[in-house]
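== chain A ==
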Amino acid sequence: MTEFIHNHILTLITFLPLLGGAVVLLIPRDRKDAIRRTALVFTLIPLLLAGMLFAGFNTSSSGFTTEAGIQFVEKHAWIRDFNINYFVGVDGLSIPMILLCALICPLCILASWNIEKGVKGYHFLFLLLETGMMGVFVALDFFLFFIFWEVMLLPMYFLIGIWGGPRKEYAAIKFFIYTLVGSVLMLLVIIYAYLVSTPHTFDLTELARNSSVLGYRAILWWGLFIGFAIKVPLFPFHTWLPDAHVEAPTAISVVLAGILLKMGTYGILRINFSLLPDVTRSMATVMAVIGTINIIYGALCAMAQKDLKKLVAYSSISHMGYVMLGMASFTDEGLNGAVLQMFNHGVVTAMLFLLVGVVYDRAHHREIEGFGGLASVTPNYAFVTFLAFFAALGLPGLNSFISEALVLLGAFKTHTVLAVIAATGVIITAAYCLWTLQRVFLGAVNQKYALLPDLTGREIASLAPLAVLVVVLGVFPHPVLNLMKSTLGSLNALVVAAL
Partner candidate 1 sequence: MTYFIKSYGFIIVLLPLLGAVVNGFFGKRLRERFGGTASGYIASAMVFLSFLLSTAAFIVVAGSHGAAIVNHAYTWMSLGTLQVEIAFLFDPLSAMMLLIITGIGFLIHVYSTAYMHGDQGISRYFAYLNLFVFSMLILVLAENALLMFVGWEGVGLCSYLLIGFWFQEKQNTTAANKAFIVNRVGDFGFIAGLFLLYWFLAKAAGPSAGTSILSFSYLAEHAHLLKDATIFGASLATVICLALFLGATGKSAQIPLYVWLPDAMAGPTPVSALIHAATMVTAGVYMVGRLNFLFSMSHTAMAVIAVTGAGTALLAATMGCLQNDIKKVLAYSTVSQLGYMFLAMGVGAWSAGLFHVMTHAFFKACLFLGAGSVILGMHHEQDIRKMGGLRKHMPRTFATFALATAAIMGMPPLSGFFSKDEILWQAWSGEHGHPGLWFAGFLTAGITAFYMARLLFLTFFGETRRDAHHNHHDDHGEHAHDRVISESPAAITVPLIILAGFSAAAGLVGVPAALGGSNRIAEFLAPVLGHHGTAGTHDPIEYVLMAASVCAALAGGGLAYLFYLARPDIPVMLAERLGPVHRLVYNKYYIDEIYGALFVTGTKILSRVLALFDRHVIDLLVNVSGLALRTQARIAGWFDQAYVDGAVNLVADSTLSFGEQVRKLQTGRVQVYVLVLVCMVALGIVIRLMTV
Partner candidate 2 sequence: MELTGITSYIIISLILFLAGLLTVVSKKSIIGIFLGIELILNSAALNFAAFSRLTARNLEGQMVSMFVIVLAAAEAAIALALLLAIYKRYRDINADNLTTLKW
């Protein structure tokens, strides 16, 4: 049994949610709690397995392009004639993402407990979504990667479109179209890469090893980059995000910001970096500029928002800019900071969206100006929100500080001027975070909400793990940094050596 689990752990993590989805479909639609519990169980098991993965992961193995450096590999022929394999494995780049995904999904199920409309469909789609997301992070075959990448789109489209807010239809289709534009370009690159490799292969490690066969490198790079940039989202491809976030139900916003956005940067690291290291290297400035724009622009836009959720959405754009900037620095510090920022932002933004959901459930609106003095009414809620916002503004001692500091540190080496500009982002971020807190929580109590109930047990259960992570990783980031250090080191070396 343990042997089996160990050998197929990634497959289990990926497909157990799908199995859960099938089980959910079999439950009668009026037994809502049974559906919710089933979904919770089927997201908790992958979390457990992810824990095992974490425990069993060998942090010293670093090969990024070699199959030997990848762990928990499973490889089966899928379509033999096309040399498409079911090839999954983890390395230091993907394991933090898998952990993040496994952690956030059960919390989202908890946060979706109050959904009453179409419970069955919702949970089925959510579990399908989890499979898609996990798949993206474990897949090492380009084709498989693409399939998972696209498989996420459909449940996401429906989850936003059916369970979303007033403009859900617009938001859902906008999300869909945007992402599709990016992915079709990626598809062309995938096919091209397959056709020029000898023997034809979709194996990412193989392609990375023989990346010199690829021609039209700059075009390929842009094709991939735009696809991923839309997902990140990088300026100017970001406008789907505020809409999607605002309209999506709480749990879906959490997944969207917490995990989906990371796929963009993950893709750039996994594919652009390893397949086209030389172009990546030459695009350093471009990437850094885009990252810096994201940081500043996102923060400024966040400041102007009146809707709490939109504010958090724009803050995500800003924070993802750090990831980009860190990646573009081509230093160990920057790269590790970038990936750590992916993880940390996942945690923090998940918290923020959950918190927005909490207040929305009670007050049925999200106007920042419409609250006031909530700290006196709901102290526990205020405490957690303060923690989350302070994490978001990069307070030392909390997790985001470490990643942002590492990113800026890295960027100072290679893009000093941009790094200085980006660093001013911390001021703007502080400003909008504090203004928001002030308007919502401080000041005189808004009598309309004088009797707002504080956090419930279920909400605390969904927030507490994240809150603990925010603090623990701020003080002791070692476990996560250790996971990725060697992999990212070799990845960075690959890129740096490319030019």
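With respect to how the candidates were assembled, all candidates are chains of the complex that A comes from, given by their letters.
Quick note on the criterion: contacts are C-beta pairs under 8 Å (C-beta built on N, C-alpha and C of every residue); 3 or more make two chains touch, one makes a residue touch a chain; residues count from 1.
Just so you know, these numbers come straight off a predicted model, no measurement behind them.
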Pick from 1 or 2, the complex member that touches chain A: 1
Contact footprint of candidate 1 on chain A as seen in their complex: 177-178, 235-236, 238-239, 242, 297, 300-305, 331-333, 336, 373, 375-376, 390, 395-397, 401-402, 405-406, 408-409, 412-413, 416, 419-420, 423-424, 426-428, 430-432, 434-435, 438, 441-445, 476-478, 481, 485, 489
